[in-house]
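Note that one protein chain is taken out, while the other chains of the complex remain in position.
Here is chain A:
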């Protein structure tokens, strides 16, 4: 394959935020008809690079050339008009509109100012059909699961250039190149299951063969090796290297990403579960809430890690929310440390020493506009009550200690949490609860959407916390993760706790899968 001219070239890109140098002189190039992975740990600058490219952030230094012409975008619209379309991790479409509208909004076919609904639906159906998807374009977007919405977002972004903009007399020369040249996919697979990922990959390959340059960001290394042709690795805002995927194996890649050898990662794999599990700490009897989860009995011992396995929507989060009092149970009771606790509000649970890290760290956990320090201190202050403020010196000391212990980057207590990367936000949330020294720590998908380095750190932390006698309720989509960490594994299926398996050599992921599939004890 002779190397053609890159469609996109970024040279020496610099981006600074107050107190953070997010990108320092990064080079990046993208060739037509290839899928190019952008890889790096959380906070390495992937999102920033994409946002600079698509006009969400302005450039502080460096140049961007598209098709040999120097460009600089100040809005997503400009980037889109130049042929750079983006599909973000969170689906950015309007759920209240129909699929066809979501594909065409902003460029609907019109005649005399009137939207030609029939033509729009027909063209949308054709486009969806041509891309090999089976979607009813007249249905509202909200009637489809997230995975399909993701695909619709991609259809929208590549559909942009397929039709010349209807002659509104805007003086645009015909064929002036509004076709999508670059498609940016920012972690599109983070909430998809395997089948859905395959469907997405099929679509990506088709677009690549049509000559579109695809920039793909993902935390799943397997996926990168499955679909990408070339990759660029970033670390701490600098370029580490650009490689053809076939030239670099996974171990080499991970070492490039984290900048150190893999020994530390493997350490955890060999780790043995400690066995000094104490007496029962939390006991739930017949706890349930109709429509959310059927009544269940559960026991968590002191120092035990209880992992919850089950499919998305099987009731894992619902179970955790009941134990934390975030939802009010219809039936049953909870005793913590021998005392019955009325779980009518999270305050009761917090008072009894339960901490809950939500899976939606953005919407249910952190306050993005407050600083790291304020976010960390929030729960402790709430536990003490507002009449007893924490002395400033003690507060700063605590915050510094946890920033160091969890390696929160940037290590600046004054940084706004909203500007931190996903993994670091997760650590802030963890720090907030750890500071209250809870007896039971509930972690709901603590490792979702964060990179392998941060993932390992969080898992290691769970292990050491349980060794110190803290009980942990651990929820994760990846069974390997649950299996590695848990003393006991609770299996959920269809909003019901169907089995409790004591972890041991005979328990494997396939055994758990069987239990999930059959829904039976033993």
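The working rule: a contact is a pair of C-beta atoms (placed from the backbone, for glycine too) under 8 Å apart; a residue touches a chain by one contact, two chains touch by 3 or more; residues count from 1.
Everything below uses one rule, namely that contacts and distances are computed from a predicted model.
Considering only "Carbon-monoxide dehydrogenase small chain", "Sugar ABC transporter permease YjfF", "Iron uptake protein A1" or "Phosphate-specific transport system accessory protein PhoU", the record for the omitted chain gives "Sugar ABC transporter permease YjfF", by its UniProt protein name. Contact with the chain that does not appear here is found for just one residue of A:7, A:38, A:93 or A:334, A:93.
Considering the full assembly, A:143 is the residue among A:63, A:143 or A:508 that touches the omitted chain.
Of the candidate positions A:14, A:71, A:105 or A:507, contact with the hidden chain is made by A:105. Contact with the undisplayed chain is limited, among A:14, A:115 or A:398, to A:115. Take chain A: the residues that touch the chain left off the picture are 75-77, 80-81, 86, 88, 91-97, 101, 105-106, 108, 110, 113-115, 117, 140, 142-143, 145, 156, 193-196, 291, 311-313, 513, 516-517.
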